[in-house]
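Missing here: one protein chain of the complex. Every other protein chain is in place.
Note that the chains take the letters A and B in the order they are written out, and that residue 1 is the start of every chain.
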């Protein structure tokens, strides 16, 4: 194989770099479109129900008195509320330490064919009174703001 | 030659875009609160300078007068703006409310009070944030019921919502 002239070599290098970057960019854009999970509050869902199977992050407060378990003790049923609308959720798995009534929660999952929200993952952060920022924002939007800034 | 120069500039331009994006996002404060371990304990001595035309706040101001509310707030804190009508409602129902302006500039505090109303009798300025420790606060806003002996009787975490007004009035009554 001949050693390329510097100019040609730089061109080849630049083209190879460009090709890789463009390929990575295209893959990234498609992957972003397919996999990004939109954050929704129950009232967003009431206004515009998402398609079954589409991954969304459902955020709001755990409605007081809504928490129950299935007979086998494994499925947790509860209602997420943003004070305007409610979405019933079921979740199969270990419940996070900080899952409480009236506390903020983010449930990642999707609606099944019958229109019931099935969560794959529950996020309640590791602090006593944590309010996930998205939840705070969603509640704020609906006139029931909550959450606190922490300056230390 | 000119075109080639531009290539070397590209990283700088990309970085500038990134900085613009981040600057745009700095405003949103973190969300996190922990219950105070100071509830039921007497406050230590303190004296804060006043701000925005209001007299300053010291421990002696809290003592002897009967139970008062102490509200820790900051102009950069969004929930603090949200709770302003509820503080006003508490004041209208006869509560004495003192404020502590946390890590703030006097001009910003004045602006904040002009926009959202000033329910405070006294306002102490706490640029270093040391009152957070004195009260055991972990965030802003937080509101405390302090009795006539200077003992913290009740802590309210986060902003006061409409449904909390009665509760705080009841706590004030209890602390008498």
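The rule is simple: contacts are C-beta pairs under 8 Å (C-beta built on N, C-alpha and C of every residue); 3 or more make two chains touch, one makes a residue touch a chain.
Throughout what follows, contacts and distances are computed from a predicted model.
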Name of the absent chain as recorded in UniProt (options "Heme lyase CcmF/NrfE family subunit", "Iron-regulated ABC transporter membrane component SufB", "Phosphate transport system permease protein" or "Pyruvate ferredoxin oxidoreductase"): "Heme lyase CcmF/NrfE family subunit"
Neighbouring shown chains of the undisplayed chain, as defined at the top: A, B
Missing-chain contacts mapped onto chain A: 1-6, 9, 12-13, 16-17, 20-21, 23-25, 27-28, 31-32, 34-39, 55, 57, 69, 72-74, 92-95, 97-98, 108, 125-128, 132-134, 137, 149-152
Touch residues of chain B, complete complex, unshown partner: 4-5, 8-9, 11-12, 15-16, 18-19, 21-30, 32, 34-35, 37, 44-45, 76, 103, 128, 130, 133, 136
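Quick note on the criterion: only the chains that are shown with their structure count from here on.
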Length of the line joining the C-alpha centres of chain A and chain B, rounded to whole Å: 30
